[in-house]
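Apart from one protein chain that is not included, each protein chain of the complex appears where it belongs.
Chain naming follows the written order as A, B and C, and within any one chain the residues start at number 1.
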Amino acid sequence: MAVSAKARSSAFLERASVEARFHDVDPVYAETRDIRTLGFVLFLLADCILFSSFIFAYLYLRTSAPVWPPVVDGKQIEHLDVAFGAMNSIVLFGSGVTMHFALESWKNLKKAAFNFWIVLTIALGLGFLSGQAHEYLSAPMTWTGSSFGASFFTLTGLHGFHVFAGVVFLTVLAIQANRGVYTGSKYFGLVAGTLYWHFVDVIWVLLFFLFYLW
Amino acid sequence: MDVAAHPVEQHEAHDHIHPAPTGFIQKYVFSIDHKVIAIQYFVTGLLFMLIAGSFAELMRIQLWNPKGTFMDYHTFNQMFTMHGTVMVWLVLIPLVTGSLGNLVMPLQIGARDVAFPWLNMLSFWLIPVSGLILFSAFLLPDGAPAAGWTEYPPISIQQGTGGIFYCLAIIVVGISSTLTGLNFLVTIFKMRAPGMTWTRMPLFTWATFATALINLFATVALSAALLALLFAQAFNVPFFDPARGGSPILYQHMFWFYSHPAVYIFILPAFGVISEVLPTFARKTIFGYKMIAFSSLAIAILGFAVWAHHMFPSGIAPWLQIPFMILTYLIGIPTGIKIFSWMATLWGGRIQFTTPMMYALAFLGTFSFGGITGVYLACVPVDFHEHGSYFVVAHFHYVVGGGAVAAFFAGFYYWFPKATGRMLSEKMGHLSFWLFMIGLTGTFMPMHWLGLEGMPRRYASYEVFAKAFPDAVFWNRFESLSSSLMVLSVLLVAINIIVSLRSGRRAGNNPWGARTLEWMISSPAPYYNFKKIPIVLDKPYDFTQPLPYRNLDDEHQDPYPVPSEAALPRGATAAVGA
Amino acid sequence: MTAALLERTIALIGSLIVGGTATLQLRNEWPVGGLAADVTKLLLGLMILGCVLALLASLDILGAFAS
Partner (left out) sequence: MSQVAPSAPQVVPVKGLGPGFGAVTVVLTIVNIAMTLAVLYLPLDFLLPSESNAASDSALAVDGLFKFMTVFGVAITIYVTGYVAYFAWVFRRRAGEPINTVGVPIHDSTKLEIWWTVLPTLLLVVLMVYTIVVWKQLQFPNTAASLTTEVVAHQFYFEFRYPGLQGSIYSPKGEMHLPAGRPVKILVTAGEGDVIHQFWVPEFRQKIAAVPGMVTELNITPIRTGRYDIACSEYCGKNHSIMQAKLVVDSPADFDKWLAAARVAAAKAGPTIDLATGDAGAGKTAFTQKCAACHNAAGGFDAKIVGPGLLHIIDDPAHPKLVDGSAPTPEDIENILVKGYTGPIGAMPNRQANGLTDGDIANLVAYLVSLK
């Protein structure tokens, strides 16, 4: 789906003419959209703090532990399965890419393409969640066993909850888009959904590194 | 300064006016008008203040007798915990940011409402929900949470399910204040009147901006700490259990990372109120506008880096104490700049002793004293003696009671006419002021030396200490009596409100002759605030210059506003220009 | 073809495809201005970093603990 710059600019011109024909661009909307975008980005920043607090807790406990991964009942917990983690991460990053295509196709007023990509994104999101469920079932430690389990399950659980909320968010967006709530020029909901989805990907980049690769 | 010199493109985007709210529910219960929400915050805040205040009174009665026979220890522990928790999260933050911030900030920047009115309504309605969860903990078999408003594990998670209700309630109120912070930030960033650059914004809006920064970024860290505490208590997750790799000190780090910025959430809007009240009643421009504005930001940012001064003797590594001590000392400098600038504002003014001004002048005294005892606690070796003693209780009640609450009352008496269109009674105002100040001094001044002598905090009985220092009994009784004066003061505020709402004198647009935008419209302001969004050309504070606004709703606005007779103490005015 | 090997190959190929597409998207998005676009660029960049991490993990360069 790589689009060359020239093709992109023609699409841009075409879209601008479409918007002009629509005449429904309310002058206030540009203002409202900027306000909502700033509000949503600040919300994502606040969410970052939530994860960084738990990451601080994980780092604090890990650096003050005599040995890592910690010993429980005389046995040292073995490391997490990196291969499965890598595959699961790719599923989530893939859904980030497909979501980006979804928004691009909506901007280019290709509703069919939008539906295809957003459904694919939701599917990949659910795939990641099932991967996480498998990871939890086969995890070498329990939530209450040690500080490693406490940090791992709390952080990835919180992230999993955010992914689940994202899937619900995207499903609602897909339904609303098809119901015509969003037009060619007024689609802030979709922008917010994409930003949120990319945010959830980036949080996983950090968690993947902290728990699997370090 | 005529308009031509300042080409300002007309923001027609703001000019649309939503249809008026209809019906009682939409107007007063589920209203999205920031002014109505401010009044809702105020009423809820005052109600919780009375409840938490009565908890404090029960504690004072308990401490009347060193043997502490009035109530059993566990009840007393619940009392000081709920007093602290309710005062911090359901009284001070909602009153200072929700009530004053909501009422004044949108008006001062010339906006029609906050950026997200629905979110504003949700933020308010989370407060009663949180209060419900918190107070229903009293019905639990083990009663309300009883480990202090800090709820340190492991004791907080061994004391019955009250701790879980505490976590849930404070996460809910945390969501509310995070959303309020976000709402105010976006409003101040995006919805200022045309021409109002950052250095032309009123100082209360500057303070609300700095507070919103803290609200947005610090409160979520608290939600994380309480979520971890909830998991630790409900699901036995070993974050804080040393036997399974956890560390009790970890909670203290996560908790105080929020809770020190939280005390700046109380005090920054209080600074904003003082920066508005002093110029108006000294009839003189604020001294050092830029320094005061940037000091607010400096305090907000430095506030994030000092949290471990609450944990000096708690077992953190000795070398770690020094950086936090130094950073805490640094916060003294911007605070000092503010206090000296306010003093310079008084110099050469024409000072009227209205009730808001009385509170503002007293604030300069009590808050400075509280700030200085804060330096004692920031100094590590001295803190080894004073931590966990009544000296700490004295310090923060001077800064919170004499600082944030006194400044809140100044803001309340100052903006009550704008919110309701009625003047409050000056006589009752002065009486409640003196009761509050005398009560505050009588209650909390003796705590300084009780703490220095060695009376620990959170003790339901102090027999052993009283045997070592017999004068402790006298001072504790003196405090218990003085605290009743503060109760009278708050009750008098309530009476003053009820009386004034019914028969207070009409307050016109601008009873105090102030110059910020909220005084340019009617009292109470219409739901859309401004028919035409004004244009701002300069800072509002210079009383010798005409008003720096264009395109005001009131064509015949007097360029040099003067206080109305209703506002001045009796016999203080003469004919204009005589 | 053990399960682990299958996972590694999926991760390897996947990280190349997703990483490549994401870089393309970032390049297309680069000229666009505005807060939403800037934040998207930042997040896409970090996601590309995530793909690189997944790539190195699949090749057992990172996260190769002698378990």
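Things to note:
Note that in this section contacts are C-beta pairs under 8 Å (C-beta built on N, C-alpha and C of every residue); 3 or more make two chains touch, one makes a residue touch a chain.
Bear in mind that the values here come from a model prediction, so they are computed numbers and not experimental data.
For the chain excluded from display, the touched partners among the shown chains of the whole complex are A, B.
The chain omitted from view is touched by exactly one of B:458, B:477 or B:505, namely B:458.
The missing chain, though absent from the display, is touched by one residue of B:116, B:204 or B:287; that residue is B:287.
Here the missing chain is touched by one residue of B:239, B:369, B:396 or B:519, and it is B:369. Where subunit A meets the omitted chain, the residues involved are 66-67, 70-74, 145. In the full complex, the hidden chain is touched by subunit B at residues 68, 73-74, 76-77, 146-148, 152, 154-155, 158-159, 242-245, 247-249, 282-291, 313-315, 318, 321-322, 325-326, 329-330, 332-333, 336-337, 339-341, 343-344, 346-353, 361, 364-365, 368-369, 372-373, 375-376, 379-382, 384-385, 387-389, 448-449, 452-454, 456-465, 468-469, 471, 541-545, 550, 555-560, 562-563, 568, 571-578.
Heads up, the rule we're going with is that only the chains that are shown with their structure count from here on.
If each chain is reduced to the centroid of its CA atoms, subunit A and subunit B end up 37 Å from each other. Shared interface positions of subunit C, defined as residues touching 2 or more other chains, are absent. Residue positions 34, 38 of subunit A are each in touch with at least two other chains.
Interface residues of subunit A, counted against subunit C in their complex, comprise 1-3, 5, 8, 34, 37-38, 41, 44, 78-79, 81-87, 89-91, 93-94, 96-97, 100-101, 104, 191, 194-195, 198-199, 201-202, 204-205, 208-209, 212-214. Taken in their complex, subunit B has these residues touching subunit A: 12-14, 16, 115-116, 119, 178, 182-183, 185-186, 189-191, 216-221, 223-225, 227-228, 231, 235-239, 244-247, 250, 253-254, 257.
Residues of subunit C that touch subunit A in their complex: 4, 7-8, 10-11, 14-15, 17-19, 21-22, 24-25, 28, 34-36, 39-40, 43-44, 46-47, 49-51, 53-54, 56-58, 60, 62-65, 67.
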